[in-house]
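Complex shown without one protein chain; remaining protein chains in place.
Right, chain A next:
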């Protein structure tokens, strides 16, 4: 036995739940070159069900990390290569039997994930539509045909049958290539056969009972136009990508729809000269007690908002439809909209109104870091009372924000730009930003909204006015 080539083992992402199809690699706990033991944690992954550590199935040296932290990968995807140093076994590429990650003739991933998914077929298991998750707005389906299809059940069978009959009635030719619709009817062995021949069943007309495609039909389609049939694309147009709606995106969508069509939104705008605030920031940054903290423009906007809430407590409130009451909150849980790799999240800073500028700066930094790392706990995203969204970081001036559900106001803060500005009767270059305040008109009238926004602007324009209390 030689020592030249150890056995390279690949570890495929397993299904750590029941029927999961993918997971996000949150972080690697080992690096290339590390020596690992059996069951030593390799990485942390998060699925739709849980965040768990994956223990190593092999002892050896880490040769390669095949997936970057933050990536979402399908079950069955090789994520790491480990050299077990067991001697002259073939490396995975040359394909000895039983090597992990190898795809067998029937399309399944071999050995380690004994039930790994087929990589050559449909990518995702059908899911039953959970009616409890649909918002009332979306639940008003126009007709029964748009009812969720229950894959594998009678529903889909009936639909497919009906469609086949309709297709038969409409035309005796093959179904148009690339047409979306019910899955063509064929028994699994015929599906296998069609796939092996490179025939797309959507292009084949079934002659069996109820329009079922037979092996003979596949042969006929193949003989008819082999080149054309093989060339039929599976997707309707090149480059189109279909992304399942779930996770943060699904949550965001439901929240935004609920908010936009429940609370009547009014948005007001204000352009502010923040030069003095920026100068104050530069001065404060030199103070030793603040030296460690990041003094962002957002911090000063947050402070100005908190001061203005103190003067206009009604802005920090909620509409309680069930109780027919307006709830004026006793404390400010200041939400900060954060763009994360997983989408929009709005964690909030508890009781931000009581914090000093330094405390607020610390909380903001921590909240942002946690959100970017994708570790914001669900508890931190509940109970917010008013939100700031900092669209300025993306270089835009302002927007018309949609309320975080349950809150009465949200402030958008735009980019700070050098602009010609009339200052003390002369045109000067000043640092100027735009604020946009959306509020729930059920609770907040134009007067209150305007006064609040003007108040925020006044503090940013002349931070010294904060001393007025």
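We take it that a contact is a pair of C-beta atoms (placed from the backbone, for glycine too) under 8 Å apart; a residue touches a chain by one contact, two chains touch by 3 or more; residues count from 1.
In this section, contacts and distances are computed from a predicted model.
Participant: According to its UniProt record, what is the protein name of the omitted chain, chosen from "ABC transporter ATP-binding protein", "Pyruvate dehydrogenase E1 component alpha subunit", "Ribosome-dependent ATPase" or "ATP synthase subunit a"?
Facilitator: Answer from the UniProt record of the missing subunit chain: "Pyruvate dehydrogenase E1 component alpha subunit".
Participant: Out of A:14, A:297, A:406 or A:463, which residue would touch the omitted chain in the full complex?
Facilitator: Only one listed residue reaches the unshown chain, and that is A:14.
Participant: For the chain left off this view, which of A:193, A:269 or A:421 is in contact with it?
Facilitator: Candidates A:193, A:269 or A:421; residue touching the omitted chain: A:193.
Participant: In terms of residues, what is the contact footprint of the unshown chain on chain A?
Facilitator: Its contact residues with the unshown chain are 11-12, 14-18, 38-39, 49-57, 112-116, 187-190, 192-193, 208, 214-216.
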